[in-house]
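A protein chain is absent from this complex, but the other protein chains hold their places.
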């Protein structure tokens, strides 16, 4: 399994490790917040656009329906599994467990991008519409999480689905930018790509390195806060991605998805949100403590997926789907 | 007129539309302020430098004199027309009308860049010195606006042209960066261009897409504020660019400017400032309410020019000047 | 000596001049802080990585040992010389003199990058390991400065080398990023370079232009503050780089370093820190006034090196080492 | 020669709340007759929910400071409403006395 | 064992003004004998000219908060001068009592 070594030796993963190590050692290295946000916009614009251009070539087939179905299934189903695990094995209360569960039903765009970059290195192709699935999987888990939090509560929810929440759930920035760029890529096709390739194509991997340097810093800052967490909660952060990945792999195998697409769907199931869901949870479940979910999703699950998960899922998918 | 369709289908305009739509729907999509400012510096540095390199090839002819003349004429003259329209047809008071008028005599660099990008798509060339005209047209309108505001006031102006104002008018950041980059491009010529082309050339259109995404968000935020404006004021935001464009087109025809240069001059006349002039007005006319001018120039005139104006002016110029 | 003219006419130096001039004239031109910090991260990541890739090709020889030795010698020794000059010829007190001395023993990454860019233009090569020397020279001067400040003080230092200070000295962001990128470049070699070259290679010079525009603004803001300084202190800012350069040149000649490497080492010795050392001094010597050191290193020595120093040192090195 | 300006007592309200809930707090202020306010960003802090640092990726953990100078009557109203709102949302509020110029504005 | 530090009364001035006019307000403070101040940025707010949001493209709409602790005599002077300045420029000012360490600094 020398893939594993080659992942670890890719500049993308090494820069992640550099940021992570610098953060653990409390180096003064810091990426300005505006830059980190800008890089994240760039990545979403770029992958959305590329996915759209891909889609303008392909004609959609039955795989689309199964992939979307699996994605939505994961979005609504994984939070329920996560909630059961958290309530059964850890000391988290209902609200906090529901909030953490929502994070794990949703996805991490950066993990997805790192995985697609990894596949690129192995020359494994995938379908452009998977980008649409990324966007579709951002938010169902939020709804599942709210349902889990309110289930069995006598009093009806106080303020309903208000403006702020709608905004965070359905008009979330990541969703809008991913789907919008996808649509633009699809509309402008190869000609559009020629025009902006020198911005979103060639330099993409380098930008990803810089972004993962920052993600390493962010993840280690969160991980340092994990000292205060109960051990079983930390274990959850390592087990839950495997549960998600199993769902993704088995589902993909049953639906007969092509390998590349199956791997990416698996990575989506295994990853947890640290952008869209935290924002929605602040509005919807203000009583939930954001420290739990961010420490788990960003401090534990994210590095696990980047360093261990992606090569392992790829290996398994290739074994299982060939 | 399939130009129109092709403008609407260019990635640049589509990303503008994406940002505009996201803003109208109150999506949480946001571009950090530092990134927006950085992109704007990049665009000015790039177009200034390219204009300068162009100029290092061409020998200047009589067209320069007529273009500069028309530009200065617009800068000093259009505010007077705008002021007359505003005082005659809307309820704006003297100070606010003068402030809005100043915005319309000045120019929008982004509109200019979008237009030059559009011309590039149609393979219509233009002269490098037009960049100098962009810079020259930034500020005369400020002086005209101040004159309009103080005309017929008994009391002399209180503080004269103080340090802050001089800074905003003559040493405005956009003017300095445009003219400075122009000079550097002119001095270093093709060799300079070879050195920095991979930064300011190839990726330019992609960066422009990201910037227009942000401009779409900014414009729609402003447009939402237009609800409070009187209808005639909104109409002014649509009529005034046509007045400016007419001046530009007729002037260009009379002076026999080449088509590409004529179109860009027309776009400059039709566009309104939302960077340099607002800053100067805060200092020079603190009593003016910036909401009027920004809503009109950024919320109404800017999107109008990007989506409708540029292709229309181009069509007319080609008909008129052939 | 038409090198000098060609330096002055390189876009990099001209953009520095543009920023410097704009700042002196108090133009409203401004580069957002987050962008400036982001550009600085980019430059360090890029030069670190390139240096590492270089090193993966070369086998290290005795020159490495002499270069590192000279670098450390400068880091520990130049502060002592600087301190003696400051105490002998200016009115600075012990603590302030020690703080300024520490700045001059350390280095300026941007000056280094400008110099390596200049050498590139003259097709003078240099060894990749010099990047490691850059990182190594960041911090010894801080230790020397602290020693100078506490020498001959009866009372022992109050708080020892506390967490904050260790962080600033040994885990300083620049040091970590330079060495980390160097290691990644060395590990991933040519393959890594192919992957991220379109980000860190081709656009590098253009990004450097934008960064030096900002550095020009920053330097002139500092220089404006120099009005309050005693004349001898200003003279120190011009003399000390020559002292450092002399050390670098003579040392390189004695050790027989190759020309390119010798020039860069000389530039390092001649340059003064305005990022790492100020941060460490705030923690270690809170009584020192940061205005002295920043005005001297950023307002006087930095522009001197960019415009005059680099071509002069290059000229001398070529004469001396051929 | 200038007339001595009129100085009058008003109340200064300060709220430290999650940015995600800012709109609801502002609505509460406005409903109670507060006519102006200013929002500042906080960059770190500590409270009953422990210390927090800004998260660079999501704004979910950000806190803001709202400063509002108001007529004492409006301030009383606000405090009543805030008491109820703080049962649902986290945050801190405090009030102090200030003297203002141009009291008719507040 | 430490001596109890001396605590003395001073005035805290707070100004909320347009950034474009900051220099003029600072000059007014300094002319009146205020020896130190601190400027903070505001990110949104509402006043008699309506609500405002920062404009990402121009700083024309930005507001800043100026905090200055000063001797009561200096504060009185400032208030007089501000009364006049506020006839020309928009903004809000208020004053309150504070206790300071090291009173000789203010």
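Each chain gets a letter, A, B, C, D and E, in the order it is written, and its residues are counted from 1.
Methods note: a contact is a pair of C-beta atoms (placed from the backbone, for glycine too) under 8 Å apart; a residue touches a chain by one contact, two chains touch by 3 or more.
Keep in mind that this is a model prediction, so the values were computed, not measured.
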*asked:* For the chain that was dropped from the view, give me its touching partners among the shown chains.
replied: C, D, E
_Counting contacts across the full complex, list the positions on subunit D that touch the omitted chain._
14, 16, 40-48, 63, 65, 79-84, 86, 92-97
*For subunit E, which residues lie in contact with the unshown chain of the complex?*
2-5, 7, 10, 12, 26, 35-41, 64, 67, 69, 96-102, 105
_In subunit C, positions touching the absent partner_ = 31, 33, 36-37, 40, 158, 164, 214, 218, 221, 274-276, 278-279, 281-283, 286, 289-291, 294, 298
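We adopt the following convention: only the chains that are shown with their structure count from here on.
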*Chains contacting each of subunit A and subunit B, listed by label*: C
*Count the residue numbers both subunit B and subunit C use at their shared interface, divide by all numbers used there, and answer same if that is over half, different if under half.*
different
*With centres defined as the mean of C-alpha atoms, identify the chain lying farthest from subunit E.*
A
*Please flag the chain sitting at the greatest distance from subunit C, going by CA centroids.*
D
*Chain centre separation in whole Å, for subunit E relative to subunit C (CA means)*: 39
_Cα-centroid distance, subunit C relative to subunit D, in whole angstrom_ = 46
*In subunit B, what residues contact two or more other chains?*
31-35, 37-38, 198, 203, 279
_Residues of subunit E that contact two or more other chains, please._
none
_Topology of the chain contact graph, where touching chains are joined (line, ring, star, complete, other)_ = other
*Chain pairs in touch?*
A-B, A-C, A-D, B-C, B-E, D-E
